[in-house]
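One protein chain is absent from this view; the other protein chains keep their places.
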Amino acid sequence: MAKKTMKSKENPARICVVMGSDSDLKGLTPCMETLDGFGIDYEVYIASAHRTHEYLKRIIRKFDRAGGSVVIAAAGGAAHLPGVVAALTTLPVIGVPMVSKLLGLDSLLSIVQMPSGMPVATVATGGAKNAALLAVQILAVSDGRLRAKYEDFRAKQAEGVMAKSKKLQQKGYLHYFDE
Amino acid sequence: MAKKTMKSKENPARICVVMGSDSDLKGLTPCMETLDGFGIDYEVYIASAHRTHEYLKRIIRKFDRAGGSVVIAAAGGAAHLPGVVAALTTLPVIGVPMVSKLLGLDSLLSIVQMPSGMPVATVATGGAKNAALLAVQILAVSDGRLRAKYEDFRAKQAEGVMAKSKKLQQKGYLHYFDE
Amino acid sequence: MAKKTMKSKENPARICVVMGSDSDLKGLTPCMETLDGFGIDYEVYIASAHRTHEYLKRIIRKFDRAGGSVVIAAAGGAAHLPGVVAALTTLPVIGVPMVSKLLGLDSLLSIVQMPSGMPVATVATGGAKNAALLAVQILAVSDGRLRAKYEDFRAKQAEGVMAKSKKLQQKGYLHYFDE
Amino acid sequence: MAKKTMKSKENPARICVVMGSDSDLKGLTPCMETLDGFGIDYEVYIASAHRTHEYLKRIIRKFDRAGGSVVIAAAGGAAHLPGVVAALTTLPVIGVPMVSKLLGLDSLLSIVQMPSGMPVATVATGGAKNAALLAVQILAVSDGRLRAKYEDFRAKQAEGVMAKSKKLQQKGYLHYFDE
Amino acid sequence: MAKKTMKSKENPARICVVMGSDSDLKGLTPCMETLDGFGIDYEVYIASAHRTHEYLKRIIRKFDRAGGSVVIAAAGGAAHLPGVVAALTTLPVIGVPMVSKLLGLDSLLSIVQMPSGMPVATVATGGAKNAALLAVQILAVSDGRLRAKYEDFRAKQAEGVMAKSKKLQQKGYLHYFDE
Amino acid sequence: MAKKTMKSKENPARICVVMGSDSDLKGLTPCMETLDGFGIDYEVYIASAHRTHEYLKRIIRKFDRAGGSVVIAAAGGAAHLPGVVAALTTLPVIGVPMVSKLLGLDSLLSIVQMPSGMPVATVATGGAKNAALLAVQILAVSDGRLRAKYEDFRAKQAEGVMAKSKKLQQKGYLHYFDE
Amino acid sequence: MAKKTMKSKENPARICVVMGSDSDLKGLTPCMETLDGFGIDYEVYIASAHRTHEYLKRIIRKFDRAGGSVVIAAAGGAAHLPGVVAALTTLPVIGVPMVSKLLGLDSLLSIVQMPSGMPVATVATGGAKNAALLAVQILAVSDGRLRAKYEDFRAKQAEGVMAKSKKLQQKGYLHYFDE
Partner (left out) sequence: MAKKTMKSKENPARICVVMGSDSDLKGLTPCMETLDGFGIDYEVYIASAHRTHEYLKRIIRKFDRAGGSVVIAAAGGAAHLPGVVAALTTLPVIGVPMVSKLLGLDSLLSIVQMPSGMPVATVATGGAKNAALLAVQILAVSDGRLRAKYEDFRAKQAEGVMAKSKKLQQKGYLHYFDE
């Protein structure tokens, strides 16, 4: 059965994930998986800033009124989606530059170089997982339990790196990837 | 007296010029001067794609309903204005990337790399005059008199270059700029 | 049977598509398919700005005299074709930067950075479909029926995005691409 | 008298602003001015990620333990400060790429391209004001009064743009900047 | 009195220098000065590849028929001039990318990335002097006296560098520029 | 049997082709094939500017003394080979930037941005064939028969393009590549 | 059996190799192979500048106190590892920019553009072997035997190039790669 992405009204989603096209879905999957891992309620939509501006507006305004907290917007090329979402809400907006024909450099500049007065919190090109983690950090500012979970994630992440280093000491660089 | 930029209803403006900020006005002035030179009725507005989306929508929708033909939109940095205008109308939209802290490379990529299904006709970084000329060419597709004017402009432009070349032959490169 | 690309004189082609080399043909195919979809008469040629300048001149001048309206020119690398076409006619010229060894950055800059006085309406790198749509928009300025068709295209395009979003709501991100 | 930047313990600063060098101070001033405008308590430090790592660690750890919420870190060139701060705390970190010899492209890439698992919320090159506004948005997620202030700021910002547009309609582009 | 740049028929110019605009004249002056220094007959023109294609064709064809040897073409932005000249003659063409709003990167790529089958010998951005020296080297392939002159130039150039090095040894780096 | 690349003394090679590594050989093959096609005698070597400077010097000095005319040097990355060859001879040097991990942008800049006083005639990234053609053009300045051959090559090249265009007219874009 | 990478205390390792992630291991292998080839004792670790700062600090401080000489640090993207290592020791640090989604340009700028007062000796993108060779050169400054080995390596490297050139002379370019 598919993961449900619609929230009941009494327990509104805290995060809204929007992507410009379903060609971004695969690259954005680590974002949803990370939010799932932290047990955070979120909604996820496909909505083009240009092709479906009214639909996008409905999504964002509804999410905002329902008490949502953070929007994650992913797009590539002349990636206007995060900026257009920023114009539709006063909630913090996280922008994810998707990799494109120009290696994502166009996506990155189109998202990060926002004019004064209208910020978008930009993560790395293809940084789907980091977008989710940044959203977690923002929610954790006022949610001690979530912050504890995030600290736990960070500690485990560190242990993972050190375990790999230990393995490298033991097996040597020539046999590290041996079964 | 200031040039009038509002049009009476019985004779609607054919071109709508929008810039994202009054910091773009000086760089965009050759656009308006060129339109004036061709005697074309136009409107000119300051409207940010992000800060004043509703106002922008009113301007573009009104211009469209009134029978306008082409929109010229100029912006810098993460320049979303031309793309957002393109989403608000089915008229052709000409995008002018204004020079920015990154030399206009961000402006250029943010305007030209539009997704499939939503074109913006992009001119050079800082290409205010060319935006006006392209608008003239588009109008001239169905306006023989305007096309004749544009052909005249092109012929004069060629004569200007050749006159300079002749002057260079006569004065030599060391004295070309002498009075 | 091959699509016919030659037009009878009594019903001249409205658009002329030129590409610099047959290596551009595959990338440019969405342009012709889009024009076919809108039922627009067009001609299509292979003509190098450098290797076959006289041939190019004949094509463009003939198209212009026959009452054509817009030229679409596609090229890669030091992509001079759109600019050279612009010099051969006063019709609007749409430039398509083909993807190259330098990701199309050279193609893009060679097409878009045209000098003042000689614009080329540039679309995204590899933007074959958008070139056709921009040509449609230009023709639609004086052709109400074509404009209605283009508005219909835009509405359908929006519906397509929203249908995908609905599917994502229903199936969830993990099962979106399942059959 | 100088603005005070040290906070008493019973009312801890919500934001910590760190810059890599006092050569960044002038460029970062709009950040502090904006925070002042919103009446937000903040601390401001000069601390190099490389030259004074231990000092930086003390600042960030102390700010974190005291109940701070968001860190803003600004640096140029191989700008490691925001990433190093991100490693020292689990609070959200906003990175400001300062303009450099390479136009800030090096600063931008050094800040935004963070590895998976360690995000930095990046704003535009030189985006000091936007860093402050993003911090405001993050605090406002759990602070309705601050959110109302930010909505007010956004509304005033929109009015400012529209007032300029009206002035342009009235004075015309040639006289806009006249006294 | 201005340097004469027109040649008598019995003694045709060996080099033709063309620039796209008189705004390139100042930057190109070291080219003419260097040719003067080697005593090489040359012609110099202003001719735009786009605005004055027919005039350019006349110049190049006439120079070619008269027995000229090398063309130097300088342009900026979407710098098509060298490529267009290459299409008009089978003589070797040297391209000089003039510095532009994008630092000359657009000029460079527009000149150097020529398609297979149509080379342009490209020198550095702003490399006016090197264009002249390369032309000298090409002429010197079949002109022993000129080659001897060029070898002499190279030897003197080397001596100049060594004299500066000696001065640095004697005065020290702190006083090198002292009078 | 392998093509011979060593020349007898009484009939010296006119062109010397040097590449920095045998990893450049495949990319450079169109250069040798083109020279073969024009029947031009050439030598071809592998010689690193850094690893085998003395060997390179012997090759270039010997070629120069033997009456050679043009050197073609190909290299990638921090491509110093063409510039180092230029320092070893007063003959014209053609530089070919080989495609690299950075798409050849490093190779291109390392070759074309030579200091004033020491030009390298640079062709496109990967422009092996154009390097040969440029060498042919340089030799043809004083070799009427070779120039006639080159003009013939250019005419055939034009015919090839036009034949493809005719085929496109006949078969249509959907069937152009059908057998 | 795996190569041992831990050193006994009486014979401390001279070089410490650190990589940010085991995804860098394959690309960095030529570094370890080269050090092995020179018979140099080294340690090799996986340690993220951000995820495991304390662990990294322990490694570097221990290596430093034990009498180590040079650190090689490899990372990609916003590659802070070399700079962070430089802050942890006064030993020379060699930085290796690993190839990334942006071709390693982000890695390169993040490593090489270090602020004044804190150098990192940067090698080419993907330059694992050169990092090892540079470390050898640094050790050889005070180790005559190692310097002799390195000179031998350089001589053999030169011979290798010349042998390939000879083979090219003998077999010709068309048969060079034939068995």
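Labels A, B, C, D, E, F and G are assigned to the chains in the order they are written; within every chain, residues are numbered from 1.
Simple rule for what comes next: a contact is a pair of C-beta atoms (placed from the backbone, for glycine too) under 8 Å apart; a residue touches a chain by one contact, two chains touch by 3 or more.
This one's a predicted model, so the numbers in the text were calculated from it and none came from an experiment.
Peer 1: Using the touch definition from the header, name the shown chains in contact with the chain that isn't displayed.
Peer 2: D, E, F, G
Peer 1: Which residue from G:16, G:75 or G:124 sits in contact with the chain not drawn here?
Peer 2: G:124
Peer 1: For chain D, which residues reach the chain that was dropped from this view?
Peer 2: 2-6, 21-22, 25-26, 28-29, 32, 44-48, 51-52, 55, 77-78, 101-103
Peer 1: Tell me which stretches of chain E touch the chain missing from the display.
Peer 2: Those residues of chain E that touch the unshown chain are 99, 103-105, 124-126, 154, 157-158, 161-162, 164-165, 168-177.
Peer 1: Even though one chain is hidden, which residues of chain G still touch it in the full complex?
Peer 2: 30, 69-70, 90-92, 94, 108, 112-125, 127, 129-131, 133-134, 137-142, 147, 150-151, 154, 157
In this text, only the chains that are shown with their structure count from here on.
Peer 1: Could you tell me which chains are in contact with chain F and with chain G alike?
Peer 2: Output, common partners of chain F and chain G: nil, no chain qualifies.
Peer 1: Test of understanding: which option in F-G, E-F or D-G shares over half of the contact pairs of B-D, residue numbers taken as the match?
Peer 2: Repeat interface, by the over-half criterion: F-G.
Peer 1: As a quick test, compute the distance in whole Å between the mean CA positions of chain A and chain D.
Peer 2: Centre separation, chain A to chain D: 21 Å.
Peer 1: In whole angstrom, how far does the Cα centroid of chain C sit from the Cα centroid of chain G?
Peer 2: For chain C versus chain G, the centre distance works out to 49 Å.
Peer 1: Roughly how far is chain C from chain E, centre to centre by C-alpha average, rounded to an integer in Å?
Peer 2: 37
Peer 1: Residues of chain A that touch two or more other chains: which are they?
Peer 2: As it turns out, chain A has residues touching two or more other chains at 21, 48, 51, 77-78, 102-103, 105, 112-115, 117-118, 124-125, 154, 157.
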